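A single protein chain has been removed from this complex, and every other one stays in its place.
And then chain A:
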Amino acid sequence: MLGNLNIRVIADYFPALWQGFLNTLMLSGLGFAGAMILGIIACALTIQPLRWLRAPAIAYVDCIRATPLLAQLYFLYFGLPRLGILLPEIVIGIIALALNSGAYVAEIIRSGILAIPRGQFEASMSSGFTYLQRMRFIILPQAIRPTISPLIGQAIVLVKDSSLLSLISVVELARVGQQIALDRFMPVEGLAATAAGFLIIYYLLKALAGFWSRFDRVPGRS
């Protein structure tokens, strides 16, 4: 089937594919930025001692991790207007991606902080650091390092998840692929072009992860 791949059709649709590629980059970029902000806030709330602040953050992480992104997306798109909140689909899409990935980001960062030996907290406390100083100088520099790779992994997942936004009429890479399949009845050409676009983004992120792992050499560790 791939032998009959009609390159001419893909070339015809190149401007649309390029636009879809840029839109996917834009949606995932903004989505991931939002996810980082949400994730850091949710993580900070889950590890602090006040229960009434911790409970909503834990509920958020649990609710998101327990439901499929598609259900969250439809809830935001078709459900929110019933509550009187009508937002354009691009905004809904970015919010859905940020909300969804935010929960996973929170868990990744939390695991990074929990991995720090208790002695570090105690030592910094007995050295007279305040809470913020402890976080800024002792804990976070150590906690962030091992989370970079899983965070890039989460970014890759988010990029692929952004294809679901095609279901609420957002034009991105997957939607352009569907359009090729529908206009010309050439599903292989459409899906191959979409897959190629996602592969390019994947390799960009993978290169970033590789670059980080070379940069991230801790003295005394392999």
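The definition used in the following text is that contacts are C-beta pairs under 8 Å (C-beta built on N, C-alpha and C of every residue); 3 or more make two chains touch, one makes a residue touch a chain; residues count from 1.
Here, contacts and distances are computed from a predicted model.
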Per UniProt record, name of the chain withheld from view ["K+/H+ antiporter subunit F", "AMP-dependent synthetase", "Fe-S cluster assembly ATPase SufC" or "Amino acid ABC transporter substrate-binding protein"]: "Amino acid ABC transporter substrate-binding protein"
Which of A:Met26, A:Ile116, A:Ile168 or A:Ala196 contacts the chain that the document leaves out: A:Ile168
Of A:Pro81, A:Pro141 or A:Gly210, the residue in touch with the unshown chain: A:Pro81
Touching the absent chain when the full complex is considered, from A:Ala11, A:Leu182 or A:Ala207: A:Leu182
Chain A, residues in touch with the chain not shown (by the definition above): 77-78, 81-82, 86, 89, 166-169, 178, 181-183, 185, 187
